[in-house]
Structure formats: structure tokens, C-alpha cells
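Only one protein chain is missing; all other protein chains are in place.
The block that comes next holds subunit A.
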Amino acid sequence: MLQVMASEFLKIRRKMILFLIFLGPLGVIVLEAINFGVRYDYLTDLYRNDLWKGLMGEVSMLFTPSLMLGLTIITSMIANIEHETDAWKQLFALPVTRTEVFLGKWFLATILLFVFCALLAGGTIVLGTFLNYGPDIPYLYLLKKSFFPYFAAMPFLALQIWLSIAWKNQAIPLTVGIMGTILSMYSFEFPDWLPWKWPYLENSWGEPLYFVWAGLLTGTILLVTALIDFNRKDVK
């Protein structure tokens, strides 16, 4: 499995993948910098009780859709490395199991998106410091805001890597992922059981952890289903 991961990391060299992982959080932070720059007095007044939490709330409004979109694009790019030149057949004629290969791709996306979230958390601190919001950074709150959406989005990660690998035509997973992202932006009125609502962490109990657990559980179920499907198919 370690070898599979080493090989996967080698294969994303010189692809735009790593660049996108930086670009996503950077874009969010830059937009928020503009937001706070233009409306500094208004927003600082609005969040005067807790400036940092106010900033983090604003950031997460943009962050969650960008995470969903980023996840869609990253999984598609990872799968497309093999689709591009029909490299699956070469890969599976090597002494590796299909499970290892599939998990390798999934794990690669998981790691990259974790970095995506970590960069965002770092970026938020940098932005807050620039805005002179003081040294009392609520780190725990920041971690929650940055990584809870990530865990709650696990079903989408499993779904997107599955679709991207199963279809050579990347229009299919990309459409599903982009539609999902748009759908999720209107999810506040959805019932709690709809996964598109989960990454926003807003539920009727006021307990974001429920969605984290739901995301991890559903994500695991989807991943196992995808693995079974992937093992059953002939290689194209």
C-alpha cells in the first residue's frame, strides 16, 4: 500500500493538482480579504463581540462550496491521469490489487483535501492578524470550522472518486459534482438527512458533530460499495 501511495504521489507531479490545492484556499482568503477590506467598519461592528468567530463564519460561507467544488475537480484529475492514455490496463497487469489501487486514489484525494483545509485554517489566521483582530485566536473553533466540513463531505469524496474512476468520460462526475455543489448552497431548507446539507454543519439540533459522524459513516459505506463495484468490473 505504501508503494501504491508513493507511485500515486509521483504521478501527480507537474499536473495542476497541487497548484489547485493552494489556489482554492488562497482564493477564499483573497475574496474574504476584499469583503473585509471594503466593509471593514460594518463587519467589525457586526462581529464586535467576537471578531475572530465572525471572520471564521464569513470564511466558511465561501469555504464549504469551494471544498465541494475542489473535491470534484481533484478526484476527476486524479482519475484522469489513468484515463488519459488508458493506463489502467498497464496498472492492473502489475502485481497490485484493485483494492489497493482504488484506495490509493481515494487516500491521495483525502490527503490533498486535508491539506486544502489546513491551508485555509492557516490563511484565516493570517487574514485575521492583518485585520488586527488581536492575539486571542479561538483555535478549537477554527479547527472545527475547517475540518468538520471536510469530514461531513466524506460521502462526496467517495462518490466522486467512484464516478471519476468508473467513467472515462469525466463530464459525468464533473456534472454530478458541480450540480451537487450548487444544490448544497441552497441546502439550508433541506431536511437534515440529505447529505448535501452536511458540509454546512447546520442542523436542527445545533450539533455539527452529528453531521461529522453521519459523513464519516456514509462515506465509509459508499467507499466499500465503490470498492465492490470496482473489483467486479473488467478493465477497459
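Quick note on the criterion: contacts are C-beta pairs under 8 Å (C-beta built on N, C-alpha and C of every residue); 3 or more make two chains touch, one makes a residue touch a chain; residues count from 1.
The rule is short, and it goes like this: contacts and distances are computed from a predicted model.
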Practice task
From the list "Cysteine desulfurase", "NADH dehydrogenase subunit L", "Modular FeS cluster scaffolding protein NifU" or "ABC transporter ATP-binding protein", give the UniProt name belonging to the chain omitted from this structure.
Solution key: "ABC transporter ATP-binding protein"
Practice task
Pick out which of A:Lys11, A:Lys105 or A:Lys197 touches the chain that's been left out of the picture.
Solution key: A:Lys11
Handout entry: Residue in contact with the excluded chain [from A:Met61, A:Leu143, A:Leu217 or A:Val235]
Key = A:Val235
Completion exercise
The one residue from A:Val96, A:Ile137 or A:Leu227 touching the chain left out of view is A:Val96
Practice task
Name, in rising order, the residues on subunit A that touch the hidden chain in the full complex.
Solution key: 3-4, 6-7, 10-11, 13-15, 81, 84-97, 234-235
